[in-house]
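Of the protein chains in this complex, all but one are displayed in their positions.
Presenting chain A:
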Amino acid sequence: MTAPAFSLAGVTLRVGGRDILRNATFESRTGQFVALLGPNGAGKTTLLRALVGLVPTRTGQIRVLGASPRAARGRVGYMPQARALTVPSLSGADYLRAALHGARWGLTLRRDTHEIDRVLDLVSARDIAPRPIGTLSGGERQRLALAQALLGRPELLLLDEPLASLDPARVGDVVALTRDLRDALGLTVLFCAHDINPLIGTADAVLYVANATARLGPVEAVITTESLSALYGVPVEVVRARGHVFVMAGTVPAAGGECCAHG
């Protein structure tokens, strides 16, 4: 077996006086497509930020690609949650050029157009790159954000909610594109999402975060009534129907409340 792409050993993460993870231990294998799931506010984003060294651990150790998160930064592609646009009149290519070697000091006259073109081709976005980013659709911006994460040939992709605010038709496209990139480039992918269903058939494993605990394993093993009930600490029922998964809190699958998180 190859070394894990990322691993946590006895890790406690604390943000704003609240434990996001408590003594969590898990690891992913290289080349896996891992779906990162959990209720809102459970700390999915915090976990991703910890993997790029932006959240210190209180206890335990995080290893990314066999190194510390900070040391691994150059080999990790990170796509944060979409924010409001800062400068809509700049083009997608301008954003990519700012990101490429953007951490280096000083000015340069050399332009690495080759690397920009490479990542644009990977996400089929050459034609949209010259356009002002404010004129692009959510799906087009998402492709450019993915291109940004691919700069510098990373081995691990950390994607924070790439499916947020996409219409259902585009959701499938983004999942398929990410899977194809994983296959073509031999990447490990940690894909944070609200809903397991678009990822069924694609994800090799699920990393479920709830109640400061986390569990990583195959979809069938983690998304079960027993496993999720243990994670949430309250009775949770998992129902499978027509290839979809529904997670229901308590016995009442009512509208509102905690219900239907994955419907």
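Rule of thumb we're sticking to: a contact is a pair of C-beta atoms (placed from the backbone, for glycine too) under 8 Å apart; a residue touches a chain by one contact, two chains touch by 3 or more; residues count from 1.
We adopt the following convention: contacts and distances are computed from a predicted model.
Undergrad: Can you work out the missing subunit's protein name as recorded in UniProt? Choose among "Dessication-associated protein", "Metal ABC transporter permease", "Dihydroorotate dehydrogenase B (NAD(+)), electron transfer subunit" or "Cytochrome c biogenesis protein".
TA: For the chain missing from the view, the UniProt record says "Metal ABC transporter permease".
Undergrad: Taking the full complex into account, find the residue in A:Ala67, A:Ala98 or A:Ala221 that is in contact with the omitted chain.
TA: A:Ala98
Undergrad: Identify the residue among A:Ala3, A:Val87 or A:Ala176 that touches the chain left out of the display.
TA: A:Val87
Undergrad: Could you tell which one of A:Arg29, A:Arg118 or A:Arg131 touches the chain left off the display?
TA: A:Arg131
Undergrad: By the contact criterion defined above, which parts of chain A meet the unshown chain? Give residue numbers in ascending order.
TA: These residues of chain A touch the chain that is not shown: 49, 52-54, 70, 73-74, 76, 78-81, 83, 86-87, 89-91, 93-95, 97-99, 101-108, 130-132, 135-136, 148.
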